[in-house]
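What follows is a single structure, and I will ask about it in a moment.
With one protein chain held back, the other chains of the complex are shown just where they sit.
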Amino acid sequence: MADYNVMEMMICVAARELEDGSTVGVGTGAPCAAAMLAQKTDAPNLVIMFEAGGVNPILPEMPISVGDSRTFYKAVMASGMCEIMETSCRGFVDYTFLGGAQIDMYGNLNSTIIGDDYDHPKVRLPGSGGANDFASFCWRMMVLTVQDARRFVEKVDFVTTPGWIEGGDSRAKAGLPLDAGPYKIITNMGVMDFEPETKRMRTISVSPGYSFKDIQENCGFELLQGAKIVETMPPTEKELRILREEVDPYRYIIGR
Amino acid sequence: MADYNVMEMMICVAARELEDGSTVGVGTGAPCAAAMLAQKTDAPNLVIMFEAGGVNPILPEMPISVGDSRTFYKAVMASGMCEIMETSCRGFVDYTFLGGAQIDMYGNLNSTIIGDDYDHPKVRLPGSGGANDFASFCWRMMVLTVQDARRFVEKVDFVTTPGWIEGGDSRAKAGLPLDAGPYKIITNMGVMDFEPETKRMRTISVSPGYSFKDIQENCGFELLQGAKIVETMPPTEKELRILREEVDPYRYIIGR
Amino acid sequence: MDVIEEGKGRLFTDPDPDKARAFFRKKSRKMKNKLMSLKMAVETFVHDGDYLAIGGFGANRTPIAACHEIVRQGRKNMGFAGHTSTHDFQILSAGEVFDRLDIAYIIGLEARGLSQCARKYMQSGKVEISEWTNYSLAARLKAAAMGVPFVPTRNMLGTDTLKHSGAKVVACPFTGKKMTLQPALYPDVSVIHVHEADVFGNCRIKGIMISDDDLARASKHLIITTERLIPNEEIRRDPTSTKIPYYLVDAVCEIPFGAYPGTMPYEYFSDEDHLQAWLKAEKDPEEFKEFLKRNIYNCADNFEYIALNGGVARMYELRMKEFLLHKEAENGGL
Partner (left out) sequence: MDVIEEGKGRLFTDPDPDKARAFFRKKSRKMKNKLMSLKMAVETFVHDGDYLAIGGFGANRTPIAACHEIVRQGRKNMGFAGHTSTHDFQILSAGEVFDRLDIAYIIGLEARGLSQCARKYMQSGKVEISEWTNYSLAARLKAAAMGVPFVPTRNMLGTDTLKHSGAKVVACPFTGKKMTLQPALYPDVSVIHVHEADVFGNCRIKGIMISDDDLARASKHLIITTERLIPNEEIRRDPTSTKIPYYLVDAVCEIPFGAYPGTMPYEYFSDEDHLQAWLKAEKDPEEFKEFLKRNIYNCADNFEYIALNGGVARMYELRMKEFLLHKEAENGGL
C-alpha cells in the first residue's frame, strides 16, 4: 500500500466524487487540487469554474487566488462574479467544495466569528466570501476538512453558509433552490453523507486505520451510521504520482 | 429668408434644444438628423446614444436602424440594450426624441393601436419599442411631429408611452422617476411646452407664417398659451447648408 | 408582497426558477462537437408549440437564415418574443409560425416602412398578445439569466402598456417607491447569429450585444449560426472576448451571410434593395406567394438564397458598404 499523508488522502477521495462531464465551483487550496487531480484521472471533461470569473481554464499550476490569472489561463471564458454566481443559480454548477471553522450535523458552516457574542467575538474570521453563494446555488456541496471535535460542533457559533439548515425540509422552507444541498463531507478519517429524511450527517466510509468510533470521538455531535460502512479506498499509486508530480509539484497543499 | 420645407424646419428647431455637453437617446429618422445637426452647429459635445448599444459614435451617415453598424461607428463603446436603458434609468441621459401616432395634452403617446377595442383594433401599430423606456427614464422627453388634429387628440386610444399621465403630480404618483417627463413638442407650426402645475400642453412659439389659431385648429384638445408667444426662429442658411450637405445629403429624411 | 397593480397580459412562459434549474441540471456540460446543418438543428431543437426567441435587433445580426429554415420546415403554434423584431418578424409572420406573442416592437422595419404581411397577420385575430417594451423584454431575459423569477424596473408605470402586459407593480420595501416587476422569460429555444464560434459553441460577437448575452443564458435550447468557425485554441487565446460559453449551446451551424439581407457588423451592410423587394412583394398576395416560394420554400439552404440574390459578388458590394469603402472610393476619404 502506498504511503501518503492526511491531505493527500482527502484530496484523492474528493477527486473521485467529481463526475466526468460535470461542473465544479472551486476555491484555492485542497478543493482546487482535487478538481485538478480529477481532470487528470477519471474526469478529463470536468469543468472548473472560479467565482471571480474564470471558466474551464487549462490550469498550468495551482492558483494562489480564486481571481489570479491562472484561473483563466487558456480558459474558454474570462467573465465575472455575477456571471459565475448567476450561472450557478441558474442550475449549471453541479458541485462545490467548501470549508469553514465549524460545521454542524446538518452541514451548516461557520466562517464568520468564533464566540457566542456577535458584537464581541473571540475571533473574527474572514466571512462568507462566495461560500454562502455556492452553497445556496450548486446542486451538491461538499466539504473537505480534518476530523476534529472543535470543528464538528453541535451548534455553530454563526451560520455563515447554509447546509440543510435544521434538517428535514427546513432548507426548502427557507426558500433556497430546491433539491440542492450538502452532499459529502470528506475528512482524514472518513466520508459522511446525509440521511435523506432527517438530513443528519451519516458516516458511510472510514479511512484505513480508523474506525467509526474514532470519527465519533472526534465529532462534537452524534453521527448516524450508514447501513453499511465501507472502508475508504486509499490513494492509488497513480493518483499519488499525478497529485505529487503534476498537480502540486511544489507541495503547496499536500506538503503542509 | 431661406427657403425650407416642413421637415427641415422641425429638425432645425429641434437641434437647437440640445444643449452642448448633454446626452441624448435617439432613434432613426428626424430625431437622429436633429442630433447630428446639433453636433455640427452649437453642440459639438452632444453625446448620442442608441438604445441597442451604440454610445457616442462619429456618425458617418444617417443610420437606417437604431442597431445598425453606423450607430457604433468609431463609437467610444458598443454595448447593449440593458446598458443603455439602465444608464438612462440611472439618470445619465438628458434628452430623448420620440414620435407616435397620437399624443394627448399631457404628452402621453400612442404607438400601439388605433381604435377603441384593444382586442379588435382598427390598426395594429408597432408598439412601444424603446419609447416607453426612454420616456420613463430620460430627464427631458421631446416629440417631433406634424401638427394635425388626428395626432393631437383629447384621449389617445392607448397610452403606450408615459407623458405627464393625467397631469399635476400624477406622473410621480404612478411611480416614475422624479423630475423627468415631457419637455417640448416641436411641430411644423410651433413649439409647445407644459405648464408647470397642471402639466398641460402650452404653446410658447409659432412658426413663421402660422398663428396660435392655426395650431389650435390642428389640435384635438384645448391648448394653453404661454405668457408670451414668440415667433420660432426659422432655419438659418448655415443650419440648412449643414443639414442638406452633411447630415442628410441623400435627403432620406428631409426629402420626404 | 402586495401587488399594487398588475397587467392582464398572459405569461406564455413559466418564470419559476426551480423548474428552469431542473431543466438546466440535465443539460450537458461536456465540450462536445455540436456542428450540424441548420436543417438538422431546426429539426432537432425547434418544435411546434415551443416558445422561440431570436437574437439581434432590427435586421442587425439577426439569424435570417434560421428564420427561413423555421418557415421552410413549417413550424406552427409557437410563442415568440418580438423585441424590435423587423425582417425576422416579417418572415415568421409570412409563415404564420407563431400564435402567441410578447410584443415590444413589431410590424415595422424602422425607417424602411411597415410590413403589410405582418400587420395583416397581427390583425387576423390568430395571435394572442401581451404588451411589453424593448427594455422590459431585455429585463425579462436578464431575470432568467440571473436565475430569479423577476427583476424590478422603473418603466411601464402609468401606461396601458403595463395594463396589457404580464408585469406586476409593488412597493419597494427599502424606499417605498413603486417598482415594476418584470417576470423571467425562459425561451424554449433561441437562435443567435455570431461572428465566430468554435465547434463546441464558444462564441464571439463584435459590436453591440443588444440582449444576446442574456438571451443565450435564458434559453433552454440555443442554436448558434456563425459567419465562420474558429479553432478552440483561438477562443482560449483570448477568453476575454468570449460572449457565449459553449455549455449554453446545443447546435453550431456555420452559415456565412447568415444575417443577410440584414446587417452583420464588420462583415456586410444590409441589402436595402432586397428588403424593399420584400415590402413591395407583400402588397400583392399572389406575387408574395411566388416571392416566398422562390426565396424560401424552393431554396435548399442559405447558399441557394444568397446565390439567388446576387451571390458572393453582391455580398462583397455589401461588405464595401459596411466598411464605407464606397465613400472612400468616391471622396478620397471620409
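The first chain written gets the first letter, and so on, giving A, B and C; residue counts start at 1 in each chain.
Methods note: a residue touches a chain if its C-beta (ideal position, glycine included) is under 8 Å from a C-beta of that chain, and two chains touch if they have at least 3 such contacts.
Values in this document were obtained by computation on a predicted structure and should not be read as measured data.
Put simply, the missing chain touches A, B, C once the whole complex is considered. In the complete complex, the hidden chain is touched by one of C:179, C:210 or C:248, namely C:179.
Only one of C:151, C:216, C:235 or C:281 touches the chain withheld from this view, namely C:151.
Set against the missing chain, the residues B:6, B:77 or B:224 yield one that touches it, B:77. Summary of contacts with the chain left out: across A:16, A:40, A:151 or A:171, the touching residue is A:171.
Panel shows subunit B; residues 21-23, 45, 47, 54-58, 72, 74-79, 82, 86-92, 94, 137, 139, 177-179 of it touch the chain omitted from the view. By the touch rule set out above, subunit A reaches the unshown chain at residues 27-29, 51-54, 60-61, 64-69, 71-73, 78-82, 85, 89, 108, 112, 118, 120-121, 123-133, 136-137, 158-162, 165, 170-171, 174-177, 252. In the full complex, subunit C touches the omitted chain through residues 1-3, 6, 11, 15-18, 146-154, 168, 170-175, 177, 179, 181, 183, 205-207, 239-240.
What we mean here is this: only the chains that are shown with their structure count from here on.
Contact topology of the protein chains: linear, an open path with no closing contact. Once the centre of each chain is set as its mean CA position, subunit B and subunit C turn out to be 28 Å apart.
Of all residues in subunit B, none touches two or more other chains. Of all residues in subunit C, none touches two or more other chains.
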